[in-house]
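One chain of protein is taken out of this complex; the other chains stay put.
A and B are the chain letters, set down in written order, and residue numbers restart from 1 in every chain.
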Amino acid sequence: MSQATFLLFLEQCLNGLQFGIMLFLITAGLTLVVGIMNFVNLAQGSLFMLGAFVAAWFASATGNYYLAVAVAVAATAIIGALVEVLALSRFYRRPHLDQVLATFGFILIFNEVVRVLWGSQGLTVVLPPELNLSIELLPGLTYPLFRFVFIVFGLAVAAFLYVLIARTRVGMLIRAGASDREMVRGLGVNIGLLFTFVFGLGAALAGLAGSLSAPIMSASVGMGEPVLILGFVVIVIGGIGSIRGAFWAALLVGFIDTLGRSYATSLISLIFGSTAASSVGPSLSGMMIYILMATVLAVCPEGLFRARAS
Amino acid sequence: MNRVENRLAGIVLVLTLAVIPAIAFAFDAIFALTFATRILILAAAAVSLNLILGYGGLLSLCHSTFLGLGAYVVGIGGYHAYNDEIAWMADGFVQLCAILVLSAGAAAIIGVISLRTRGMYFLMITLAFGQILYLAAIGAYQYGGDEGMTIFQPSTFAGFALQGRFVMYAAAAIFFCVSVLVVERLTRSRFGLVLQASRMNEARVCALGYDPMRVRLVAFIISGVMAGMAGFLLANNAEFVSPIDLHWTRSADLVIMVVLGGLGIGLGPLFGTALLLIVEELASGMSPHWPIIVGVMVLLVALFMPRGLAGLVSSEKRHD
Partner (left out) sequence: MTEPLLFVECLQKSFGGLSATDGVSLQVSHDSIHAIIGPNGAGKTTLLSQLFGQLRPDAGRIVFNGTDVTHASTSARVRLGMARSFQITSLCLNLSVLENVLLASQLRRGGWTGFWRRATASRDAVEHSETVLAQIGLLERRRDVVEQLSHGEQRQLEVAVALALDPLLLLLDEPLAGLGPDEATKMIALLKNLKGSVSMLLIEHDIEAVFSLADRITVLDFGRVIASGPADEIRGHPDVRKAYLGHEEEEHA
């Protein structure tokens, strides 16, 4: 392999890592909500989208991207908490079917509200100049600084989450709530408040992912749903309710999806020739991750990781 | 519902369906006929979903995969018949056979993998599976890619082309009635008894020596094939096919149609589909931001009417 090809491969690996970290931010909260509250939240993708739009709008209005991220995170946390308190908390004891309906209704509403507020064309974010450059990670390997910051920041958030869940009282309550709701209530804890906190936390993380992704993929209506479905793949592989599982599964899915998109066409071209590659390649690359999920499940129906409330 | 009520409902249904074209013609409202055709086709797809969702208790979010598969068989066949003069690819019998094989195969694969999982995993996995064909269609540039393609050569049955408003309406009406009849026979059969019992009390069914997974797999395959056939009509009726037919939101729409009408009610999907499509039609007339109206309605239904229209009528509680 030539050095150029290898460096390109490294770059794609970094992109895969970055995508994986974004997926983790979205699914960390989602897996908790699914595991602890037994609630299928299809609207998590909408919160991701809201984060992107609020950040993009605020950044272009004030020119301060950093503040935009903070505002976006706060906004999605608040919106998430409100939606939970006012509507979604009524569905915790309902069948999953009702939850799917309710959150699907919210997807329709959110997508259209975004269209009303910001139009159908979407918004882009222009990064502040200090972030909008490339750095040289290795001789010959330049990488966009922003993506690198994304990765580092994301890992920091992951570490923070780990500390929160594993080391704090709130985290203990969350873990306990996953296995025994009654016991937690018996401890005198307001379950409703705990659930709202978990939901809000998940929303904030999704908003963070959205606001950090806006410069990379730009904010567009309906951007949340494809990501949500990938998020479900992450949860299936990582195990419901497991943040640790979500972390590794997200990285795995991020890598495979990114590398799949980059190399599927070449791989097919190698085996089946270039005409096959150009006709089938582009669509197959996006499907790689789902085909992989299907294969994994066919072999081990329990998923790759044991689900633990951690 | 006992047998007498069933027969009566069936007769009323057939009479109503027979009368609609006459009414549409009399009031010079042909668009109503086209609209009714679309309702009937989607209602038939919803009937097939009701088999696994309402009776079987399987929350599948990949039903559009089978619907869209059927539609694309018609589309691809028509494309090659029209562009490459391969006439047999637009032959209705050939297409239906292809749909039978392909949708049964797809349902078998998806079913074998996903039915081994429980609860929430099942719905997440079907949602993910639904992406596969959707992405394939988007990437199929030859067949229109993400814009879809017009079908210039409809399916033909021994020289007779499946087109024209009255023909399509008749086909849709007949297919719908057959679908309802098939599902009704299935759910009252020994197979249907075990399927429904598996939904109500899986532990009991296992303790009786059955394997619920096998029964569900068969139901899943039958339901997929029926949806594929509905897709056949869908494409011929619209003379157009696009990846939207394969999108997961179409699967969600079908779920809503089933829920609106009432889970596990034979004719429920007809009312559910009609209600949803009529609301969408009215809402889009009222405002360009009509998805908000539909979204709010869906949310309200989930909150207050989870058993659908049937739930408003009967007070029987479902113990699932």
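Criterion: contacts are C-beta pairs under 8 Å (C-beta built on N, C-alpha and C of every residue); 3 or more make two chains touch, one makes a residue touch a chain.
For clarity, every value in this text was computed on a predicted model and none was experimentally measured.
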item	value
Displayed chains contacting the withheld chain	B
Touching residue (missing chain; options B:Ile113, B:Ala171, B:Val205 or B:Val255)	B:Val205
Among B:Gly68, B:Gly111, B:Gly192 or B:Gly272, the residue in touch with the chain that has been omitted	B:Gly192
Residues of subunit B (touch criterion as defined above) contacting the omitted chain	185-186, 188-194, 196-197, 200-201, 203-211, 215, 316-319
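Everything that follows uses one rule, which is that only the chains that are shown with their structure count from here on.
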item	value
Centroid spacing, where centroids are CA-atom means, of subunit A and subunit B in whole angstrom	31
Subunit B partner contacts - residues on subunit A that touch it in the complex	34, 38, 40, 87, 90-91, 94-102, 104-109, 111-113, 115-116, 225-226, 229, 232-233, 235-236, 240, 279-284, 286-287, 290-291, 293-294, 297-298, 301, 303
Residues on subunit B engaged by subunit A in the complex (per definition of touch)	53, 59, 61, 109, 112-114, 116-117, 119-121, 123-125, 127-129, 131-132, 135-142, 248-249, 252, 255-256, 259, 263, 289, 291-292, 294-303, 306, 320
